[in-house]
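Note that this complex is displayed minus one protein chain, with the remaining chains in position.
Now for subunit A:
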Amino acid sequence: MRSKAATSKASSAFSKQGKSAKGKEKEQAPEQLKVLQRAAESSHEDDNEELDDQEENEEATDEDEQEFEDVEEDDAVPVDQLSDAISVDEDAVAQQKVEIDNAIAMERIRETIRLDPSLPWTETLVVSYPETVDVDVDDDLNRELAFYKQALHCAKEAKTLAAKHNFPFTRPADYFAEMVKSDAHMERIRQRLLDESATIKRSDEKRKEREGKKFGKQVQMEKLRERERGKKEMEERLKGLKRKRKDALDDAQGNGEDFDVAVENAISDRPSKRGKTDGRGGKHTSRQQRDKKFGFGGPRKYSKQNDKSSTDNFQPRGGKPTRGGRGGARGGAKRPGKSRRVAARSRS
């Protein structure tokens, strides 16, 4: 048996040799077919046993080729013709997978099985797409879109062809028959679609609600704060006004109108003029009060530090007494002990 390497070379080099052999091949075709069929039968057993095993199968095929070398010229080219075509590198060729692309044989086979071209289109319903599907294989969306386009184009073309051949294409609306998928199955599909859309809707709603909540809370807080601020301001203004006008209200009723205007001014967001009130009464609050409120003058830096007197002074400083703790012990009588309390209760 010839080495496998040589055969593989032969097949790869076939493309060069095959062109010249083509003419001869055509003439021999019918008898070649018969011989090949015989070959197929004779090699049937070993071929079948080892079909899954690529290498083994290769050998089997090679054997065929060797037996019918004179017939299958396209696959078996003498080694000495090859040596100039391809440099011999045993290892590299042995590694390479043997490729067989026997175009002539395939064409012959196709000729034998081909349907009669005179058959009307309605026999086969085959439509070819005039373009190749040329998209990225891993890009699922585009790939499916390409398939869809192909199918759509073919469907449209088939429809026109059907119209031409007077072939019923569209199913009439009143034609009912068994479908590929059962009604139960379609119902399940429909249910699933509905479920899906419901889920989407629900999640959408949920999201919107959540966002609204977040935002709404902010808005409400803002509003409350605004209202409070407004109220406080109003009170302050009124208070200030009252204090200033106290004497005026006491003695003279004639100034009532004036007061009303002032109140209105104070209440309205934009007091008409600060200077107006200033012109008569001077300042809103006394200097002292304002100093007290906002802090002016007096010691600031060491005001809370201990000094000579406060170091020894253990009296608590003024201010609110703290609840509980030690503070509690300070005020009032102590709670009597348990035994005393029990005794007191029994006495009464």
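Keep this in mind: a contact is a pair of C-beta atoms (placed from the backbone, for glycine too) under 8 Å apart; a residue touches a chain by one contact, two chains touch by 3 or more; residues count from 1.
One rule holds in what follows: contacts and distances are computed from a predicted model.
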Task: From "Ribonuclease P protein subunit p30", "Light-mediated development protein DET1 isoform X2", "Glutathione S-transferase kappa" or "Brix domain-containing protein", the hidden chain's UniProt protein name - done: "Brix domain-containing protein"
Open item on the list: Using the document's definition of touch, tell me which of A:Y148, A:F215 or A:F296 contacts the absent chain.
Closed with: A:Y148
Open item on the list: Even though one chain is hidden, which residues of subunit A still touch it in the full complex?
Closed with: 36-37, 39-41, 43-45, 47-49, 51-52, 54, 57, 61, 64-65, 97-103, 105-107, 109-110, 113-115, 122-135, 137, 143, 146-148, 150-152, 154-156, 158-159, 162, 167-171, 175, 177-181, 185-186, 188-189, 192-193
